[in-house]
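Of the protein chains in this complex, all but one are displayed in their positions.
And then subunit A:
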């Protein structure tokens, strides 16, 4: 066992870190207050190749390994949660096309998605279907050689600027995934504002009214939409969110150490106070633990190990819940300043909560992780009982 980054991964880490410091951190507050991703930031991310970070070189992507992808998302999460969300959903759709697309679908979309000349959004959630994704109400009906889509998607990240939507719908009761171009007749994008955190996510409702798409826009087969398309997308999304949480927690830790060293009360810097030290110690330990879980997932993903899926649930659960606590403590350490937009921890606090909702709420994680424990334990228990009997 060897737990260390390779030289190449360290070089990438340095590059990403410098990019985030120079191009993302300075605009992150503006993204939050204007509720958009600043076009300059988006352009620079595209120029750096990050929108194709998860795609093979064959299609113009960076072909990063999963550990390095994790580091990119960690760094992006440290700088701007909204931009990290963009990377996440754009990557989810890109990977779905790579995995299940026809050669035509791949060559039509992947080169554009890799350079960012087209952006993609992931349309699963609906007003009446959130955690219970199986209950989606959007329908697709085959009419001649076209599918006709009807329904309403809600909370769709970057839908305000996306060129392509991966829309999940039921066709004859079977879940399926469709590539829907923004300019299709019958697609209406209704921007939403007023988010608690990740306010620059440019979310929108996407309404489909008798939207006709060619039959060739079906991705994969009818019936595999949820299990084999949405779930692997969400698996990737969950991994990048877990990594983004580590980055945001790191930003909290750094801000808290800085503030604790400079703010003087009772004639001494806050850092001399053991109650403050405890909060810093907990932050440091939690960030390290979460980062380790993420590295492990990256490693398992790179080796194609089926255990990566459960480990991703674990990492995202741990990283997003520890982040909620860390941002809370970071605000506490900053006192009134922590409650005001003059300091970034105020934004971190709001951004953090979103991570406990997206790509499966904390409760969904708890249910699945517990269920899995019962399944594996049941087996272990049976084996133990057999050994005892023999």
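The rule is short, and it goes like this: a contact is a pair of C-beta atoms (placed from the backbone, for glycine too) under 8 Å apart; a residue touches a chain by one contact, two chains touch by 3 or more; residues count from 1.
Criterion: contacts and distances are computed from a predicted model.
This complex has a chain not shown, and the name its UniProt record holds, of "Acyl carrier protein", "Ribose transport system permease protein RbsC", "ABC transporter ATP-binding protein" or "Competence protein ComFC", is "Acyl carrier protein". Between the chain not shown and the residues A:213, A:226, A:252 or A:297, the one that touches is A:226. Only one of A:235, A:329 or A:346 touches the absent chain when the whole complex is considered: A:235.
On the side of subunit A, touch with the chain left out of the figure occurs at residues 100, 220-221, 223-224, 226-228, 231-232, 235, 303-306, 308-310, 368, 372, 375-376, 378-379, 382.
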